[in-house]
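The structure under discussion is supplied below as structure tokens; questions concerning it will follow.
Shown here: the complex without one of its protein chains, the others still in place.
Then we have chain A:
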Amino acid sequence: MQLAGQPQAPNIIIRGSGSSLAAASVQERLESQYEAFSEDSFVCVGDIVPTDMQEGFLRGHGTQVVDGQLMATVCGRVERINKLVSVRPLRNRYSAELGDVVVGRVTDVAGKRWIVDLNARQEATLQLSSVNLPGGVQRRRTAEDELNMRSVFEEGDLISAEVQALHQDGSVSLHTRSLKYGKLAGGQLVTVPANLIKRQKHHFNTLPDMGVDVILGCNGMVWVAPNAPPPALGADGEPEQAPPRPPATREQRAAVCRMAGALRALAALYFPIFQATLVDAYQARKPGLVDAA
């Protein structure tokens, strides 16, 4: 597994454990702590949703009432939260909500905006006025800025951003108006089903014990990188934009590969991905399975 963004890779082959082995050991550990989901909570289109003789239930997404009975309109799992009965489909395209933290890839540079691919129904746009210019200067964007857009983000770059606005036709506008967002380099991207990553308080997780930083994008794209050094403070006391990092060491790469393997195991088991489950999955691996040849 090669890490993205490394200029020259030394002759190291890191073999992570096969995903089936990882999944088995992760499953043992996780099932001991979290209750396993039961098989009979699945419904298909047109099935009657059992309401367990509840009085006065509320009908949620994915259901309709036909002849006084609750029928599912999508295939998925039944969710019952207090009196709300809804059916959540297992595999759904990511649909952006305001304020989501996402990881995307720049596919195109077009007049005063970048087109970013989020693995969603439509591509997202990142306006030139929604990024921080290098140097942190706040000024009106000139024609020269427009010509130098590729010096900020180029086609093929991975960026982390936040959803700024949703338009009526469903298109999404992003912004990177904070120093924690921006271009990502020197790590590994793992794509998992977007349903597994719920909206959380902290999408940027720093795990100093393991030596990795994990960015959980709501669109299912997760970025794993070695720990970044804390941002240096500039002359005015504000954190500066970080300088480019040196290539990762062997231990850092091993940690990143192991974390990526834990993510893939969680995705294969269809477990929700939070910092807690990620740490559990990371620690569940059998010793001696990651060899460095």
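One rule holds for everything that comes next: a contact is a pair of C-beta atoms (placed from the backbone, for glycine too) under 8 Å apart; a residue touches a chain by one contact, two chains touch by 3 or more; residues count from 1.
Just so we're on the same page, contacts and distances are computed from a predicted model.
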(message) Which of the following is the UniProt-recorded protein name of the chain this complex doesn't show: "DNA 5'-3' helicase", "Proteasome subunit beta", "Exoribonuclease phosphorolytic domain-containing protein" or "Erythropoietin"?
(response) "Exoribonuclease phosphorolytic domain-containing protein"
(request) Check the options A:Q64, A:S129 or A:S178 and report the residue that touches the missing chain. (result) A:Q64
(request) In the full complex, which bits of chain A touch the chain not displayed? Write them out. (result) 37, 39, 42-48, 50, 62, 64, 66, 69, 71-76, 89-93, 121-122, 168-171, 270
